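Excluded from the complex is one protein chain; the other protein chains are retained at their positions.
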Amino acid sequence: MKPVKQVDVKKNYNVNQLLTEMGLAGVMGAGRIAKAADIFEKMVKEKNCKVFLGVAGALVPGGMKDILIDMLDRRLINVLVITGANLTHDLVEALGYHHYQGSADVDDSKLYEKKIDRIYDSFMLNKVYEGMEDFFKKNIAKFEKPMNIKQFLWTLGSLIPKNNKSILRTCYEKKIPVFCPAIADSGIGLMVWGNLEKGKKIKVDAFDDLREMSRIAWDCKKAGFLYLGGGFPKNYIQQALQFSPKGADYGIQITMDRPEHGGSSGAELREGKSWGKLSKEAKFVDVICDVTIALPIIYSALLQRL
Amino acid sequence: MKPVKQVDVKKNYNVNQLLTEMGLAGVMGAGRIAKAADIFEKMVKEKNCKVFLGVAGALVPGGMKDILIDMLDRRLINVLVITGANLTHDLVEALGYHHYQGSADVDDSKLYEKKIDRIYDSFMLNKVYEGMEDFFKKNIAKFEKPMNIKQFLWTLGSLIPKNNKSILRTCYEKKIPVFCPAIADSGIGLMVWGNLEKGKKIKVDAFDDLREMSRIAWDCKKAGFLYLGGGFPKNYIQQALQFSPKGADYGIQITMDRPEHGGSSGAELREGKSWGKLSKEAKFVDVICDVTIALPIIYSALLQRL
Amino acid sequence: MKPVKQVDVKKNYNVNQLLTEMGLAGVMGAGRIAKAADIFEKMVKEKNCKVFLGVAGALVPGGMKDILIDMLDRRLINVLVITGANLTHDLVEALGYHHYQGSADVDDSKLYEKKIDRIYDSFMLNKVYEGMEDFFKKNIAKFEKPMNIKQFLWTLGSLIPKNNKSILRTCYEKKIPVFCPAIADSGIGLMVWGNLEKGKKIKVDAFDDLREMSRIAWDCKKAGFLYLGGGFPKNYIQQALQFSPKGADYGIQITMDRPEHGGSSGAELREGKSWGKLSKEAKFVDVICDVTIALPIIYSALLQRL
Partner (left out) sequence: MKPVKQVDVKKNYNVNQLLTEMGLAGVMGAGRIAKAADIFEKMVKEKNCKVFLGVAGALVPGGMKDILIDMLDRRLINVLVITGANLTHDLVEALGYHHYQGSADVDDSKLYEKKIDRIYDSFMLNKVYEGMEDFFKKNIAKFEKPMNIKQFLWTLGSLIPKNNKSILRTCYEKKIPVFCPAIADSGIGLMVWGNLEKGKKIKVDAFDDLREMSRIAWDCKKAGFLYLGGGFPKNYIQQALQFSPKGADYGIQITMDRPEHGGSSGAELREGKSWGKLSKEAKFVDVICDVTIALPIIYSALLQRL
């Protein structure tokens, strides 16, 4: 048995050195977050390993957008599954708007009067919807042909100016498949609805993406995943991994959700072995932590290793 | 100020009497779960109040299916938004299969060898997928025309034998709109994918339901909601409520998720006021509890009051 | 394998009938809370089984006091370990004061100005401390002799008028050992401190109770426990159970705390087997739930069975 090394915090550690030191403790949160960096490193260095990224929760309003873009930009990620809310917040920032540092100790009725929308302690001005309406109005012709959701999202990305940092734009430019089965459940969905009501012919297929998603899983030699939060992004990747040759070889999830009530979001990764979603020999770790704390640390350490 | 009444547990209380007694304490979990029953009662007795039910988490494998069906059957619910996983588990049971009492303290690799899929401490035999394949194969013609997701789900419900208890069947029979924007993320989605690969022409629109969903919200005189877990079902209803005349008048959410990391699932209901999703004067409560504990108690009490 | 029975909520179920029905589902929270009632029933019906009750968290301000008293009064409990805060709140109510239904959405600085102390959404008037001071002033002579903490608490109980419902009074009357190693950490502790500063000779031994506590564990034929929250009450009982002949035979814990960070409060009960605190063959259950929700239901069902 390996002793727990008491973490020694020397001056001038860079992030990777600290995380490596925490890995020597090897237990509880310290051990898990360090292990996540190790697995992430293996996953992206492994040849022929397809890396699936699942993104749920308020990551764009929470300041994680540029980290996600950097991952995509460096092609560390092969497939992105992400909530419509995060894509909407991404579009909002790409159109020049901001999220703001707010507070959760507020009178929400007063925020409503000021037309400020609250996402925990982050604020957004409700007028961003006007900006999105203008954007869709100007570009609606581009969407008036049958497509699947990935094509819809790439089209969206193609319309964002080249120099505006954006998840959607980066996926389009790098041709990274981006899936969002519940896209109707988002501000972007509302924009489409508005145009449907105006008689625009927007026809986006709900199931067609499954063909590409399943094929990617089917064809991969090795598979790895990083789940930032749960929701459908985790579940949709889990579902596809059943078709990978032997389940994922590498897996990381970062979540604050509990497993005991049986929901997919908080389910321990090892459960995936029973379904064939995770390989019997997989290296994996469940990090029980707020993504906005764990991700910058893990990703910082990863960059310092690459 | 009203004193906290120490809960007195007399013999032979029925569920409603106990919950009423807990409501006299008025604080913490005891107070909240009792308040949920009070608000639920008001919501379903209120004339012209549209009641939206959001269902996420492992509620069918967790034994909550018949309660959901009973709610629909009594027309206490006007709109259902539910995850594809729950609909898949509903279909599985409608086809004669079961979920089983298992354990989370198991070797998942051994379950895999035995072809048993684990959902926390509930088990399902993997062979249910064969049954679903047969079902879709037999009925595939019914799906080969353009439709939206609600029509797809009602079609599915129409094919379930009349006497088999089912959420899908009940929604179809009672003509209750049922929405599932992320339907591709489910075993049902996989069945469609299998048929797409065989060249079947299944065309289900991803956005079209938003027209009906928004119209229901727009037209309602009063609105109430019950969120069992979070995920897209909560978010999709929240989104629609922005179009209701003044936000929801009544709201209940039951969840184990935390608010601090900013995700929608754990967001406190009062946050919805800033967006106009919840009325300034709304009666609402956040019950921090496993749904499989809270729901049978709240619903039992409700039935005893009706 | 036993199928998950979908919970059927018939009209006019009493609490026990509902909990029994939830036990037929057998999984997740529904299964666990039902199992807790079954184990509690076995524990109190078992001859020669010593039952240890650990009480932490805001149970008296949360309305659970009378349930605790009822358990003690019926002698279902043989040993009580409880936080000083709960004993202080018990004394406060025994002296005629109340806790009040408040709210957590408040300006705490304003409460301070109004001399209202907040315990989540329960309020207490700060003037209760004056009442406690008077009580101790009047009775201080009773405490001026060397004693251990149990004797100190029984003395306290003996001074509470016979007809005032109180945990302390009931333990004294029924001669139920009550332990509180951290008694200095409480309003009662502050009262003693005030008198120490005035030169009163109060000498209460910090370790002496361990002799009785260990002997009870050592001598018991069978052992069972109910942990309401964690903290030192759980840990102190766990510690003693190491000296029981073969570890506890029955165990229930109800908590909202997580296990992953390694703290004792959220530790899964099965961990106790490694220490010899829980028997290899023990019947036990971890209920992940707010005590103020789970306890009234479990105890109600128990009474309906007795």
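Each chain carries a letter (A, B and C) given by its place in the written order, and its residues are counted from 1.
Here is the rule we use: contacts are C-beta pairs under 8 Å (C-beta built on N, C-alpha and C of every residue); 3 or more make two chains touch, one makes a residue touch a chain.
Keep in mind the model is a prediction, meaning the values are calculated, not measured.
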{"item": "Residue of C:K45, C:K145 or C:R211 touching the missing chain in the full complex", "value": "C:R211"}
{"item": "Among C:V7, C:L24 or C:V192, residue touching the chain not depicted", "value": "C:V192"}
{"item": "Touch list for chain B against the chain that is not drawn", "value": "27-29, 32, 258, 260-262, 288"}
{"item": "Touching residues (missing chain, whole complex) on chain A", "value": "1-15, 18, 21-22, 24-31, 33, 58, 61-67, 70, 93, 98-102, 105, 120-123, 165, 256, 270, 288-294, 296-297, 299-300, 303-304"}
{"item": "Contacts of chain C with the absent chain, listed as residue ranges", "value": "56-58, 61-62, 83, 85, 104, 106, 108-109, 111-112, 116-122, 126, 149, 181-186, 189-190, 192-193, 196-197, 202-211, 214, 229, 231-232, 235-236, 239, 256-268, 270-276, 280, 290-292"}
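Basically, only the chains that are shown with their structure count from here on.
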{"item": "Remotest chain, chain C as reference, centres from CA atoms", "value": "A"}
{"item": "Geometric centre distance via CA averages, chain B-chain A, whole Å", "value": "25"}
{"item": "Distance between the centres, which are taken as Cα means, of chain C and chain A, whole angstrom", "value": "43"}
{"item": "Chain B: positions in contact with at least two other chains", "value": "58, 61-62, 120-122, 256, 270, 290-292"}
